[in-house]
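One chain of protein is taken out of this complex; the other chains stay put.
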Amino acid sequence: MNRLRNHSSGPLVITTLIAVAVSFLSGCEVPIASFSSNLVFAKRLEIDSGMKMEPAVNETQSILAEMFGTPDQPTWPKLLSEDQELAGLVSQQRLTRAAGAVRSDQQDNHFGLFREHCVHCHSVVGNGVGPTSSFLNPYPRDFRMGIFKFKTTPKGKKPTREDVMRLLTEGIMGTSMPSFRLLKQDDLEALTDYAIYLAIRGEVERRLMMEAASELDLDKGERLLDPALKESAPDDYQDQLRLIEETVTKVAQSWTGAASSVTKVEAPPADYPLFGRDTAGSKEAQDRLGASIANGRSIFHGKIANCASCHGNTAMGDGQTNDYDDWTKDWTILAKVDPRDKEHIQPFLDVGALKPRNILPRNLRSGIYRGGSQPVDLYHRIVQGIDGTPMPAVGLKPDNPQGLSTEEVWDLVNYLLSLPYEHITQQSSQVPPYQRENP
Amino acid sequence: MRETSSSYSPLVHGVAVVLTLSVFPLIWVGGLVTTYDAGMAVPDWPGTYGYNLFLYPPETWLSGPFDLFVEHSHRLLGALAGFLSIGLVAAAWRYDTRPWFRTWTVWVLIAVIVQGILGGLRVRMDARTLAMIHGCTGPLFFAIATSTAVMSSRLWIERTALSPQSASWVPKLASIMVVASYLQLIVGAQMRHVIGLTSHRVFMGFVHTHLTLAAMVAGLAIALLFGASMFTSAPRPIARPTTILALLVLVQIGLGLGTWIVNYALPWSEITEGLARYTISAKGYWESLIVTAHMATGSLIISVSTMVSLRSWRLASVQGIREGAWLWKKQLA
Partner (left out) sequence: MKTVFAIAFLLIAGGISQFACAADWADLKMTFVLKGTPPKPSAVVGKERDPICAALPILSESMLINAKNNGIQNVGFYIDTRNYKIKEIHPDLKAVPANKVVLDNKNCVFVPHVLIVRPGQTITAKNSDKTGHNCNFSGFFNNTAENFALPPGASRDKIIDQPERGVSPVDCGSHPWMKAYIIAQDHPYVGLSNADGVLSIAKLPTGKVAFRVWHENAVIDEVMLNGKKAKWDKASLELELKIGMNEYKVEVDAARFK
């Protein structure tokens, strides 16, 4: 016994020491106690209101923790799960599965999906400022404004559940957003719920902070939900509580309302020529396609759709390139800070904002369409515009007499799809696909 | 430290080589565990879902979920390395006459045990930082196993048979290469094992460090190749692994670039847009393969540079240093 100890105590001590040191290093890393606050937005409100936002940030944080739980134990707010219309939006079971630490079992059920697949870019709270974010271009999406680009609903509306699922399964070509098509359907559903949950949570956070900044005197100690009032003025307390609950309900309703606001796509006539399908079709089909493309080209350069003003006369995205997206404008322009003003953006960068970048119009000759490359995807982009970006929605006839007819939109789609193959010096107006351009 | 030629034992050397060879797949599969985030695919340790490690039903292991397959295989391969290390100690104490080498083999065994425990703690505590540390100490053990193989070889023991000697700065460069490539691996591990709470500024720091070190390692590999091939007199045991090392570094740079693309798409998207007609597939076959290969090749580079370093230190003599310096000057002139 003694001999054994003499021989092995050295290594044993070292092993133990290493184990102890390591456990100290890592002991408290797995549970993520809370979601981080939206300090960038708080900074903007601070500048705007002249008040220190800290009390409001802290109070919002605790109100949200009460309703939405933590990254390890997210909860779907009770008032939403009790609402018939809103209960089905997000399932508690899926939330639980998507949250927490990564693990899987013998039946290949995966848990902690968000931390396995998403946090590296979108971060724990879904603010798009994960560890890898600063070198990604475009930056990962910040869910908390509730704005999403690629969807089938008009500008200002939330995406449908299917829109979110489509992005997860297809990925976004030309960006760092991968396709998760190899995941099981269940996993994707759980991730969709979790993304919607984070978006709702984030939007509620912004709204409550805005409410505090514009309706309360925080320096005097006014609060969004003052527990002291519970006894002294129960009516006022109920009013405060109602306001918070209404905020949550309203944000959730904007998501359930998405399904009914999907843009109706006016399909072209059955024999309408389509780029791709009719490119090698009969001569007649090709002639018609050539005419459609030519019309699309003139719409592209014309005043109605006005595409060329941003996408450039060459369609290479070299038109107007000085604008910013709404996620950037939210803390720059709206805080009266010029995004190029290094000195004034620094306080925002210090609390977690990413360096502002210009939003660039897409190079339409590259053949890369982030929102999907089917004709119908382009149709949605044209008639809806793209949320969060300077891309406007073209008006449709007959509601807008100066707008485009649906047929003209399809002509534009044909032209866009043919653009990657068009000669860069192309000037002619009508060349069928079987003829060489610029003879 | 003079050894007699009678110290060389083919058995000891054989076991050491087999151990080294077994560690490489172990590292590969360990890399897959991280790539597929399968560290918690088996929630208990040292058992597997309540079974003894060796008694876990092969049908669930082989045909069950992929994550479970990867994790359990990693554990079995780890156990194999453990057994081989025990065999190494036994063989060394029986056949190797060098007292320091015998002690060394005990340390090899301790190292493999510590590494196993680290892996176990990673599971037991569900700690991702431990996973990262375990991932960094793995290649360290690979280097230890490689050293053992080198130090039990005939070349090491009967070094006088070789002449002339290599240049004096080759062993120095090779040692710097070992340190640099290991540092590089640690920095790489920080990115690979990043958790959601890490700040983007810290991550950016790792990216820049990793790129800087990559340039340094590439420079060292070129210098080493230069050093070994410039002197026609450089012995084959050094020249050959040096060439391999340079090739590995080349492959590794390609894999690194690939890893970037399959994780984050092409960089500088405004410029590379036209080439970016590719949507990353999360956990896709090629994606996973490239990322894991990048990690494994990193380990291999450390291992091979360790070999070059030890061999060249061993073969360098006062005589060799003089010759080398002279030749170097002559080349410059």
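Order of writing sets the labels: A and B. Residues in every chain begin at 1.
The rule we apply is simple: a contact is a pair of C-beta atoms (placed from the backbone, for glycine too) under 8 Å apart; a residue touches a chain by one contact, two chains touch by 3 or more.
Quick caveat, the model's predicted, so the values are computed rather than measured.
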* Give me the visible chains that the unshown chain touches, in label order. => A
* Asked: Of the listed residues A:Q185, A:S260, A:S282 or A:Q402, which contacts the missing chain in the full complex?
  -> A:Q402
* Structure fact -> Sole touch to the unshown chain from A:Q253, A:Q320 or A:S373: residue A:Q320
* Hidden partner chain, residues of chain A it touches -> 47-51, 147, 155-157, 207, 210, 213-217, 219, 302-306, 309-310, 319-320, 322-323, 326, 329, 333-334, 336, 385, 387-388, 390-395, 400-403
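Here is the rule we go by: only the chains that are shown with their structure count from here on.
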* **Contact footprint of chain B on chain A as seen in their complex** => 11, 14-15, 18-19, 22-23, 25-27, 29-30, 32, 101-108, 110, 112, 115-117, 119-120, 123-124, 129-138, 170-183, 354, 360, 363, 366-368
* Structure fact -> As the complex stands, chain B meets chain A at residues 37-41, 43, 49, 60, 64-68, 106-107, 110, 113-114, 117-118, 121, 125-130, 133, 194-204, 207, 263-265, 267-270, 273-274, 276-284
